[in-house]
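My questions will all concern the structure given below.
What you see is the complex with one protein chain gone and the rest in place.
So, subunit A:
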Amino acid sequence: MDHRPQAWGRPRDDIYGAYDGSYLQTSGPKQSTQAPVVTGTSVVALKFKDGVVIAADNLASYGSLARFTNVKRLRVFLDSSVVGFGGDVSDMQYLDRHLNELAIDESYETTPSADHPSPGGTLNAANLHKYLQKLMYKRRNDFDPLWNQILVAGLDSGSKPFLASVDLRGTAFSSPSLASGFGAALAQPIMRKYAATEEDAARLSRDEAVQVVKECMKVLYYRDARSMDKYSIAVVTKDGVELKEDEQLEKQSWAFAERIRGYGTQTV
């Protein structure tokens, strides 16, 4: 089989003949903003009794090249929410700066103090998610999408754990557990074993949730060729955000790899 990326998703030359590209336009509008270049892979997140755990590895890939290995893809917003970015890293930087401006705007209106670290006037995770959804949908309608899938973790206006996703099309949804990118296929089934419903998630302890998410990160590292064993993990509760940005995957076992058949160039 032809494994070259150029052949992905194309009719096979050996069956259908060479691809006729003559009718394709060779000139046109600048399209450099319409495909991701340097990308981050999955973000996984899981709700528990009194908060949310969210994790993403520290890799930014340039195609299949592991280009940057110390990239922080979890961003804290107003000390009370965490935004996890998958997809294009430069679009993530744009959004991060934009959210930074938003956070400064917030401090104009309500000068926070130790009395009310996040007073009623301050944007919570639910507000932030709604805002990002509008932003992403607007950009999609401008045919200039921000090439990201974003998970927002934090608390809603009732101080309940909040977790939701928005992607480059502005599609938004929420669930007790969420994973973007490859994680949607590889991590979600694992998390759903522990928290299929909101009720299940509300029974999970913090330690259990962290354990499950770490397990997911490990499975993703085994299976996802654009991932890395160094990752960031954050726990959001009403006491704030605990973010660790230099975690190492522990207790890896590659014994299973021996038994994998059907990939790559092996002939057996």
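The criterion applied here is as follows: a residue touches a chain if its C-beta (ideal position, glycine included) is under 8 Å from a C-beta of that chain, and two chains touch if they have at least 3 such contacts; residues count from 1.
Methods note: contacts and distances are computed from a predicted model.
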Report summary line: Of "Pyruvate dehydrogenase E1 component subunit alpha", "Nucleophile aminohydrolase", "DNA sliding clamp PCNA" or "Adenine DNA glycosylase", the UniProt protein name belonging to the chain not shown is "Nucleophile aminohydrolase"
**Report entry** Residue of A:16, A:62 or A:94 in touch with the missing chain, whole complex considered
**Finding:** A:94
Query raised in the report: Hey, which of A:107, A:157 or A:205 is the one touching the hidden chain?
Result: A:107
Report summary line: Across A:49, A:72 or A:223, the one contacting the chain not displayed is A:72
**Report entry** Residues of subunit A in contact with the chain not shown
**Finding:** 60, 68, 70-73, 89, 92-94, 96-97, 100-101, 103-104, 107-108, 111-115
